[in-house]
Each structure stands twice: as C-alpha cells, then as structure tokens.
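Notes to accompany the following structure.
The complex appears here without one of its protein chains, the remainder shown in place.
Order as written gives the chain letters A, B, C, D and E; numbering starts at 1 within each chain.
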C-alpha cells in the first residue's frame, strides 16, 4: 500500500479537512501501523521560544492550508513523488505552552516511533527551538549528525534571557549534547545586525562553517553547492530550513524576518541541488501565519519546501 | 463506541489537522461504517451561487479552524454534548466549480448515506444554494419538511440572471419541488433594501411566514418563539442558519452582509429556545473567511452554532 | 427621465465601475444637465483635517464599493427609492492635499450648481471638516441652517494646533459664520474622554443642544426623537452623520473611533424616525476604509445611511 | 509635580513614541523616583500561558498605540483624571519566553517597588497568567485580596497539560497560595462551552461566586452591582479585566474569544458603577493585536478600560 | 476626439468613481458610439472556474482601484500612450454566477461590438477561463490566432472534475475549437508541481511550445524573446497574461500562486520586448484582490501590465 493524496482533478483542492497535501492522517498518538510508510510529515506547534514575534504555533495549520496547491509530480526534479514515496500526515506533537523543556521532551517522544520504523521525519514548526527535539531523537539512532542549516541567524548564542533554551540558542545546546557534529555542520544565509563583532566569529570558534548570504552570492552557485557537499560528506545529515532564510519580502510570515536575503527562485535552486546528500530527516520552521500576507505566500513556500524534501527521497529511490 | 473530540486539557487546542471540534474524521468518500454514529458534521465548499462577494467555498475550513475553541459541555443548555452524542466529521462534498447543478447533485449524493444510516446531518456551507441539496436528500426520506430559516434575505426570488439556481432563489425551487411545506416554513431576521414593494409580499404570496427583524423585535422574545413552534408543529423540520442573519458588525465574514440585525447574544437566545422542535437536519451557511476579521469571529460564531445544534440532539436524549 | 441604478437581478452586483449603488455618473466637472435630477450623491475625498488617523480620503471609494449591496426599495420605510427619486452619482470634489482652506473652497464651488438646480446634495466624506463647505454652499441659499448632528464628538473646539480649520473645530467656524443657527442645532451620541470639565459645558455656552449617548439612552427613544424635532423646527435643516456616532465595534473603519456607543440597530431606528424633518442636505463622513474590517462593514453601513437619506426624500414625495 | 500626558490640542495625538496616553515614561528598570507618582501603567508582554492563540505579548504595544485617543477628563464620571492623578508609564516587565515560572517571578519583582512606594499598579497583559504575579506582589502588602474578575472563563482549572501554570489555571494557584480570599472573590461574564458539568460547579466548590453572563442579564444591572459590592466588602480588592469578557464581535483581538457576551456599552456601565470599591490594583489582559481589527478596536477598548481605572482613583480623591 | 484620462496634476488621483486610469466610461451595454475609440479596457468579473481559491470576480474592481497610479507617458518605451491611443473603459461583461457556459457566451457577446468596430480589446479577469470567450470572439474575425501565454500553468488539461470548462482546461478547448493555432502558440513561465510525468509532455503532444521558467532563465533574455517572435510570426496574435506568471511573493493576490517565478522587473523586461508582435487583443487575468497585500501590489502590477499593452498599440502608431 502506498499512502498518497487525494486526486485533485477529481476532488477540488479546497475540500476536506486540511492535512499536508491532503495525505492520509495517521495520528502519532494512536499507535499507527507504520510498516508501509516511508515518510511522515508532522507539526510541532510551538512558539514559546521566539524572541520577537510569536505565531509559529499555528505554522503547521498554515502550511497544511496552503498545501492544497501541492500536486504529485516534481517537474524541476523530474520525479514522481506521491504514489512513489508512501507518505502520511502524522499529526502534531502535543506541546506544553509556557514550558519549553517539557515541550522538547514531548516532541522527541512523538518522533521516536517514526525513527524506529525507519520512516523519514519531516517536521513543520513551530519556532526553531523544536529542531533540538528532532535532532535528539535522530542522534539516538544515527549518532552525531551532519547539519545543513538554512537560516538568517546562527542560532548559536549561549543564553537568552539567561536561559538555555530558545530559538536563538538551541544549536549551541545541540553541539554541547554532541548530537550534531560541528565539523559536518554548515549554515548559510546568515545576515542582519548582530550584538557584537564576537558574534561574527562565534560559529568558527565553535568549529561551525557559517556562510553569510553575501558570501554565498560571492561564492556563486556552484562553489556554494560544492562547499555544502564537502562539509557534510556521506554520513547521516539533517536539513533544517528556517523560513527566514528567504528574503523578508518573499516570506514575510515569520517571527524574526531579515531583509536583503535570497529570492524564492535562488532558494529553490540551491535546495534542489542538494538531493544527493544523505538526509535522514528534515524540517521547515518559523512559519507564523498571522504575519503572512493574505495570499499565504509564506505558508505556500513552506509547503513547497516540504514537497522538495519529499522529492529528494523519491530521487534516491530511482 | 462514542466518537468524540480529543481532550483539550491534554492536547492543546491548536494541535492536529483541523476537523470540526477535533472530532474523528470518517470521510464520506471511503464508505465509513456509520452504525455507531449519531451526528455528522460536514462541509459543502461552494460559492458559485453567490450574487455579491464569493469566498464561502472556504467556509468549512474557517469553521473547522475556529472550532478548536469548542469544548464538550453546554452550560447554557445544561447538557453534555460530546461523549453523549456520537459525532464525526464526515469531510466535504466534492463540488464542481462553475457548475451549480452538478454541484447540487454531488452534495445530495454525499448526504444520502447519512440519512440512510439515521445519522443527523449538520452541514457547513458554502453559499446558501447548497441547502437545496440537503433538503432534497432529506425530503426523500421524510416527505415535505418544515423549515426554520434564519436569514436577512428571503431567498425566494424566482430567477437570478435569468437562471433558476442561486443563493437567492433556491427556496423558490424547494417550494416548487415540494420538498419543503410552505405552511410549515417560517423565516426570521429579514431586512435590508429590496427591489420593489412586491418583494415584501412575495413570501406571503407563496404561503410562507416571513418575519423581518424589526417584527421579531416588536413581537418580543416569547411571542417570537411561540410563533416558530406553532408554525412548524411536530413533524420533521430542517433548521438552516444563514450567518448573515446576525448583524454585519458581529458576523462580517459573509458574502451579502446586512446591517442593523440581531446581536450575537440575541441570536443565541432564540436558537437555544428551539430545542424541542423535531429537527432532522441542520446547516450553517454563507461563512466567507476571507471577509472575516483577523480574529475569525464569524467562523467562531458558526462553530458555536453547530455546537448548539448538537446540543439540541443531546437534550433530546435526556 | 428618472436616473436610477442598474437592475441587480440582471447585472450581478459586483459588475461595472463603482458608482454609488451603480447610479449613472454625471460628473460635476462636465457641466451636467441637472434638470431632471432630484438628488446627487458625491464624494469629498479629504483627510487632511484629521487629528488622529487618516484614511478618510478613500471614504467615497469605500462607500461606492460596498454600495453594490444597495437595492431600490426600502421595506423599513415602506417606500420605493430608486425609480422614484431621480438620483445621480455626481463624482468627487477636487480636493487639494495639504491645503485645507483651498480644499473647502473647491468643495463649496463643486456643490453650488446642485443647489442652484434644486438638487438635494448627499455628501460622502472625507473627514468631518468637509461639512463646513457644504454648509457654506447651502446657507447661501437657505440662510442659517438647522443642524442634526450624529457624532461621538462635539467638533466645537476653537483651535487645533493653533489653527482654525480641522475636523474638531469646523462647527465653531460654522457658528461664527452664522451659517448654522445655534438654537436649531442639536447633536447626539457624544461620548469619550475630553480635555477638561469646560469641554462638557462648551456646547451649552455656545447655545447648542448636546446630548451624550448616555443621555440619549436615559431619555428613551420617543423623548429623544421629540427633542430633535422640537429643536430643529420646520425650517431648512442639514443632517450630518459622522460614522463614529456608531459604536467602534460596529463601525471600526474611522479615524477617531469611540467605544460604548449605539448599535447599528439603534442607530437606524433613530435615523428612520427623522424623515419628517425639512432636510435640504445630508452627508455621511469619516469613513476610513483602511481601518475597516475586511468585510467592509463600516462602508456598508455608510452606504445604507445614504440610502436612508434618499428614502427620506422619497417619503416626502408620497 | 504631577505627571500627565502631552497636550493633544498642541501635539497631534499620533506624534511621539507611544507610551500609554503619551504619559511620561519612567522605566521600572532605572530606579525611578516614585515619590510623586500616584498611579503607574505598565506592560506584561507574555503569551506563553495561552491555550489557543498567542499574540498577547504585543498587547501592551497595541494598547499604547491606540491610547493616543485618550484625553484627560472623564465626562461619564465627571472627573478630571490626568492633571489630578499623577501617573506614569512604568514600561514593561522583562518576561522570559518559554519559561512561565521565571516570567511570573520577574513580573512580581518589577511591581514590588510600586507597591512599596504606594503607587497603584495598572497592568496591561499579556495572557491572564500574568495576573498571578501581580496578586503575589500585592498580597505581600495587603494580605489575601478581594477580587472582581471580568472574564468569559473561570480560570480555575487545576492543571493544563498536566502543568500548574497557564492562563486557565492561575486563579486556582492564587486560591491555594491564599493571596486572594475565596469569600471576597466574584467573577462575572462566564460563558462558552465547558469540559463537563463538573466545571459548572467548580467555582462554588472552591467558595468562589461565579456569575455567567446570562445570570448577569437576568439579575439586571442594579442587582448585579449590589452583588459585587456585597461580595468584596471594604477591604483591599483587585480588579482584573480579561478583554474576552466583552462579546467577541466587539473585542475580537484576543486569544480565546467567546461569542454572545456583553456589548461595549453594557461593559462600561458595569465598570463605572464599581468606583467606590477599595481597589488597590488593576489590570486589563488578553489583548492580542494580531487578531484585532485593522481599526484596533480591541486595543482602543482596553485603553479606555485603563482610563476608567484611573478615573476611579481620581473619583476617590474628590 | 481622443478619449483619455483626467489630468492627475489637476484632479488628485484618488478622486472620482474608479474606471481604469480614470478613463471615460462608455458602457458596452448602452450601445456606445465606438467610431473614435481605438482601445477598450473592460472587466470579466468571474471566478467560478477557479480550482483552488476564488476572488477573481473582484479583479476588475481591484485593478481599477490601483490604476489611479497610472499616468499617460511610458518612459521605458518612450511613447505617449493616452492622448495618442483613444481609449475607453467599456465596463464589465455580465457574468452568471454558477453557470460557466452561459458566462462565456455573455462575455463573447459583450466583446463582439468592439471587434466589429476595430477596437482593440484589453480584458481584465476574472479567472483564466474567461480568455476562452475572448478568443472565440476574436477568432471569428481573424481565424485561428497565435497566442503568447504568460502563466505558471499550462491550462491544457482535458477535464477538471469531469467537466470541460475551467481555468485549467480552457486552452484545450481553444485548441479543439481551432480558435488558436497550436503551431503559433507559446507559453512561458510554467512551474510548480504537476500530477504526473505525462503532464510535462502534454503541451508538446498537442503541438504547443511550452517553456518552464527554469528554461526561460537558462535560455537567457535574448534567446527567449527570439523564440517567442519566431513562434508567433506575423499573423494576428493574442496576448494573455496570467498574473501567477509572476513570483508569488511579488503578486500574491491570485487564486493559484506558484513560488520561485520571475520578478516584476524580469517580467516587465520580457513584456516590453514583445511590442512588434501583431497583437490584436490582450488580457490580464487571475487577479484576486482579497488575497492581495493591503498595499494592492498585485492589482497595481496588473494595472501596469494593461498600460504596457496600451503602450504597444501606441508604439505601433509611431
């Protein structure tokens, strides 16, 4: 059996309760049989770790709403996605408003059955702190992970408000917990004001390769792609995509937008070039629909990012 | 087995794919076992019959989104609803953009299994033309129905654009098809400019009792309720609630709003007083989320209307 | 010939360039033949006199857009309006951004041909300062006018920013210019914080009758209506309706909203009771669509107010 | 010296950085001299305790923005407020996203200097959990407090997500901590679906008087006011105003709106009648500007609520 | 006589009922004298053929509203447009909500007088299905037309919901009806998920040249332009511009947006290079103002597209 979406030529795309791409919903809280599932899209509705504007707790709802636009074949990658990769909507992790540490535990527990069943997890945030939970769950199985990190911010600060967990500090924790390998960690798209010159050197001081968007542009497309492949190598790697990687004008529906970043077209081109990396998990985070345009452009972009992640899995099967 | 929503004290209300009140989703297109179902909430995403602004095709999505606010017990009616009335979300009928007659047929076919299984249907529109499909399906079983019709408009015009079907003409068709009984049909809340003095007399000329909102106010609450009970009697009756019954300021998210109508409080008081009527089906229509406030007040109001309808079923079981 | 709107049963209400109620457009700047015109609706797109938020320069566009909802017969007043009162859309006065005094002159000149042709002017604002221009034009013909003034604010301040003209001072100017008669001037709906106790006594000190909304409620409907009739008497009177008269929740699309005012229903009931007053001109002002709900409720309300004004003219012809 | 707002007749109301009513800003984090201050308005920007939609962290910004509409004299209460009660904007407490318990501690510490200086605190939320911090700070000085609680919800649940602190449980904690006195605690406006019949009896079982909005209406205005005075008596009392007390149509900008509640006019009438109660602190909470109308009606209403609270202090000085 | 807009230096651009660019309105339903008209802009307010989100029925109103920004001279093309090309606003075709086939007939009939009078029609949609009506009207005169088709979608599907007419199938009908010539038909900008690999080959199988946006970028500007000229040749050609050609971030106000497309600047550059093609008609479709940004960017872009189309006509006269 292959789990796949409802046919949009027969069922208008605006019909039915919204799951991602109208996929079958097998709730992670009902002990679903995952034996015929290859990939699971799920939500992490949490915005308690956001330092400026909230709203990402409704990110999964927004992405699911806009994902009615997603069909089944990816012409840019020349691959059939649905019908090929058996995919479900696994529902949302149960977060705990006001308690970030409990929330991270619950998300981790929610994902463990997927990993045990060799289902590739594709998370929808939620503010970026939720990624820590995914990394913890995956590292248990795979050891320290490589990380390709699309973002305008390094998320490597030590403390925020004198507290260890937030969307700006979670990758420092991940390094400390040894669930990601600094020497296989690359981040791209960094820009915007910082607190001090020290912040510029922070990633390097932690052994992390950090490319500002300006550096990405100066490198050029091919050199950039090469850098990423070289950095992460062949071993298991996670891809985390913070929607604020994209220029604020193109993806305004997020908590801490930064201007003067990549266009949607440039973003897609980079993302699609990474399909040969050994990704064992993915997420797209920081979608805050209350700050999106009425036309839901940010949610739509995120829905497409998820589709590209699924396309990478499909390409791998060819 | 009693179908009921997920417990909101354990699972935050903003989690999971949106079904009505987070009820289990048993899609009407997957031959669900309805033997243990008492009521089914479903969507009719259609706005092709709207004469001014569209947007009601996303009404079901909007109501489901706001229905996270709905809990299980109705303190105003002193009745436990969920846990008592086994209820599902039955999904959406597959409409056909651009083809109103085909759409009505599809909606009718979608509902038939519910009626055959003695499940009470509770529809979410969609522009008001969809109600014709529900009435057709129900009249097959029950014969000509009584009708309690909350609306700012009579919907009794003969033609619109020289065509028989639209949200302003469907009740004329229902009378012609003898699926509603004029002498058991009462409408309330009528107001707003008309096309001519003839329009004032139109309902009476068709044998329909039509109360303007001004008349409702002058009658007073108790006399109004009595009039409704007297009109519809004991036999099977349908309740159709057009959200533009409510004052445009309180429920702005609709296609043809009318000002100077009842408040939310007045509306609820009337609705709750009708629980002893022999309702065999319900709907709430004309919710257009694109015109709603950012706070989703119209969708929230509609979600509460559905909850009151379910409460009537629960009261009947006491 | 009777100028009237396009038939909405044949031409959908969302079609065609937006004039008020889809009336014929006879631009005031093209020397139109007004001999067969009885009433003219026109815009005064100006917000330079606003003390808090702007946006009323687009009031006429907003009201015209929402006025697609207006039909031809007024069932509450039992009168045929269009087809009976020959009415045109006269276009907009050409305002001068940044120059309030020039703007007032231009508006006045724009209206004069109407008054000379005995056409009843019905203005759409624009911030409230525009009313001064209308009063000047009308007083030239009729002498000092009576005034029925719906508003949350007295608009009787002497200076604003040490300047004579603004939406909070224009009625002080009108009194000084003797174009309105203090003893035939009544204002109702006043509420909200003031600058000092003196402000409470200001209207009385100028000979103006000023009723707070609280006083209106305490008087009761019938006494209130009587007070208005008594005050203005039989002589020529202007009706100016500031949309902030209505509770801010019901008409949020305005520059200086005040909470805790009348509902839409209460407002309409008062307005409809004034049809026997000798009104020789009308306006509705302070509609700011940028602050309106997506559902255009404020513009829709204003469009209905204009329709009620036209209905008064129709009643007078019976 | 009397701290008071900038004169709006000289400085347009839309000018300058937004403090509440353009009051002088004496930041609570800069050891301000409070010796000539009688009342302090401050923000508690926190939404981590919200169970449905977030956004209340920007409540203080929203109320400050809309408060440009607030002037200095209250004509409904016939009292000069500013110029009489020396008032400041004390800034915002520093909350800790993701950590509710730390946040409550920081808010409490922020308020203590006000209480020590006998300055009446007037808080702007923030989700309702912040009130617990205020009650803790005030109870240290005054002992167990009386409480007048305007709200659609009881906020008396024991646990939420198995956790003790949230906007739905904080008053249970307050009772357990003995910082409010159950026998001097009255809540009004309760409505909306509950989880079970038990929830109806919960307040009484804890010794709290709880009036649904329906009960308030049935009691009538005078009996309601009497009940409140009787309940709280002469001793120190806190007034907490959850903006969802008001009907969702009138104040949509909030996280957990409930329909069919009081109008703005009814609300103001009740509030103004309570001026003789011995209030030693106030707050208005749950304002979420991202869900407000473009016209900022909810924020404006909250700004007026704060002004009414200040007016009570001014009346007491007469 | 040359029909042209009102001078914006004398009449502020926000004044008067909104016609396109404030052009004179000669309604197509009033048998206008077209003898001195060279081009006519008109609306086709219809969204019944949309497969995802509706709202395009208000496209003509949105474009007219934003077109206040349009002036008379095109500096990029170095040509005087208004004052040179006598242009009118011809009003809107009367569509029939719910009945796509009748709607197409009415649009066709509405346009015929223009074609007979040798007036170049420039349509404003409406969902893309309306273009079929224009092609039918024009092909009667010119025979099978060449087609330059800007779009993210091929619109060449056979059936949608088992029905022949929709915005995704109308060009299949046009090919079948032989009103466009496949060998003179080129589409550009195609992107986004498809249903199957077959969809990739569909245009070629029908003899249509279809360029994905990625292909356009790889071709480069000059080669792309050459391909278009080569394809359509010298014979009569129609230009249809679906606003979703543009990247969703730049033109979000549309029903089925696709991300990662051309910028506004790239789009304009391509469009302006096509002025030597023998265009005998134009349209811009799929503008859905309810999904646009508050700043009306999509409508403004469409208003500029119309101006560029008029500029092509002006260039041809030089």
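Heads up, the rule we're going with is that a residue touches a chain if its C-beta (ideal position, glycine included) is under 8 Å from a C-beta of that chain, and two chains touch if they have at least 3 such contacts.
Computed from a prediction, not measured in an experiment: that's the story for all the values here.
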- prompt: Which shown chains does the hidden chain touch?
  reply: A, C, D, E
- prompt: Among C:5, C:32 or C:49, which residue is in contact with the omitted chain in the full complex?
  reply: C:49
Query: Considering the whole complex, which of A:2, A:159 or A:223 touches the chain not shown?
result: A:159
Task: Can you work out which residue in C:102, C:158, C:198 or C:218 touches the chain that's missing from view?
output: C:102
Statement: Considering the complete complex, of A:86, A:263 or A:311, the missing chain is touched by A:263
Task: Touching the hidden chain in the full complex, which residues of subunit D are there? Just list them.
output: 10-12, 14-19, 25, 27, 29, 43, 45, 57-58, 61, 64-65, 89, 91-97, 290, 294
Query: If you put the missing chain back, which residues of subunit C would it touch?
result: 47-51, 53-55, 57-58, 94, 96-100, 102, 129, 160-163, 165-166, 290-291
Message: Give me the subunit A residues in contact with the hidden chain, please.
response: 51-53, 157, 159-162, 191-197, 199-200, 212-214, 217, 247-249, 252-254, 256-263, 290-293, 298
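Here, only the chains that are shown with their structure count from here on.
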- request: With one step meaning two chains touch, work out the least steps from subunit C to subunit E.
  value: 1
- line: Between B-E and B-D, more contacting C-beta pairs sit at B-D
- request: Mind checking subunit A against subunit D and telling me if their interface is mostly the same residue numbers on each side, over half, or mostly different?
  value: same
- request: Identify which chain pair among C-E, A-D or B-C reproduces the interface of C-D, meaning that over half of its contact pairs, matched by residue number, are the same.
  value: B-C
Message: Between subunit B and subunit C, how many degrees of rotation does a Cα superposition need? Round to steps of 5.
response: 120
Field: Mean-CA-position distance for subunit E and subunit A (Å)
entry: 37
Message: Need the CA-centroid distance for the pair subunit A / subunit B, whole Å please.
response: 40
- line: Residues of subunit C that touch at least two other chains are 10, 12, 14, 247, 249, 263, 290, 293-294
